[in-house]
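Below is one structure. I have some questions about it.
A protein chain is absent from this complex, but the other protein chains hold their places.
The block that comes next holds subunit A.
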Amino acid sequence: MISLRHLTKTYGRGDASVTVLDRLDFEVPTGRIAAVVGPSGAGKSTLAQCINLLERPTSGSVVVNGEDLSGLPEKRLRDARRRIGTVFQSSSLLSRRTAAENIALPLDFLGVTPQETRSRVGELLERVGLTDKAGHYPFQLSGGQAQRVGIARALALRPSILLADEATSGLDPDTTRSVVGLVRELRDDLDLTVVFITHEMDTVRQVADTVARLDHGRIVEQGSLVDLLTSHGSRLGRSLQPRRGHAGPEAGTRTWFVTYDSTTVPGDWIQRVTADLGASVHLLGASVETVHGVNTGSATLGIGTEDDARVVAALARCGLSGTPDHSAATFGQTDERILAGALEDAA
């Protein structure tokens, strides 16, 4: 378990000082994966550096398994860092060391005997599925393989906490999926507590048990991933939904934005809503996926009735929440959305 209590980090002094983390409280129970998201400049990287103790907080504490690590003297801080494994962005391997030598780095620093190092590195390589790449240099590894080496290196000293600092940024979607899968698998096998700092919402939906939003140096919103995805009063929940473009509405229909608002939305909800309303329902766009066994998603519909109250009620009966699109500039907006969606897909 890791908890951050009243964590404050201020750079500079006096008038020129900047408070990056502001009395931040955050806790991740043992065996859970907590994603921390936030816009750039929110303090994500400073938070990461305080968690792995590369930076000492100005005040507040980092408590791992009941022990306050942030207040330790410099000499002991180095030992404390060994209890937290950090996975950095993919390019952070030492270029003149092989995969095996990169994984051995923390063991070398600790002064482990060569035999022990060899067997531990072998174990780790097997765990991340790279036994055949032991002697490869970073330039010979793909982005995903390099990141697996980074994960193995972070786990070399058997930490109880794993910190992933933008660990999947810059990886393609398939590679991200496999790296994320590995993190979840390792969490299950080793009972790791994982703090996953990222700005990629797609990755968050794949990896996280809980999600916290960091803004202006504080955790402003947090909750379990499923709760957030199925309750749309939450700004964090909305930002977790994939945003896609949708087709334009047909004449005589009104555009509705619909989101899964419960964990029990029936699979045939479109049919049910159509029957309920006795009006045509066009599917203009949708994104549905299963997160931790629960169907979540959102859809854009064109509905051939003007009676908004009836539509809201019909949707609610299926566990959905809907808002009509009243804006006069619907078409312009729609075109932009489609374009944005197309660009996103192309990328």
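Heads up, the rule we're going with is that a contact is a pair of C-beta atoms (placed from the backbone, for glycine too) under 8 Å apart; a residue touches a chain by one contact, two chains touch by 3 or more; residues count from 1.
Everything that follows uses one rule, which is that contacts and distances are computed from a predicted model.
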Listed names "Regulator of SigK", "SigE family RNA polymerase sigma factor", "ABC transporter permease" or "Altronate hydrolase", with the criterion being the UniProt name of the chain not displayed: "ABC transporter permease"
Which residue of A:Asp25, A:Asp108 or A:Glu126 touches the chain not shown here: A:Asp108
Residue, one of A:Thr46, A:Ser70, A:Thr86 or A:Thr168, that touches the chain absent here: A:Thr86
Interface with the unshown chain - residue positions in subunit A: 49, 52, 54, 78-79, 81-82, 84, 86, 88-89, 91-92, 94-97, 105-106, 108-110, 137, 139-140, 153, 156-157
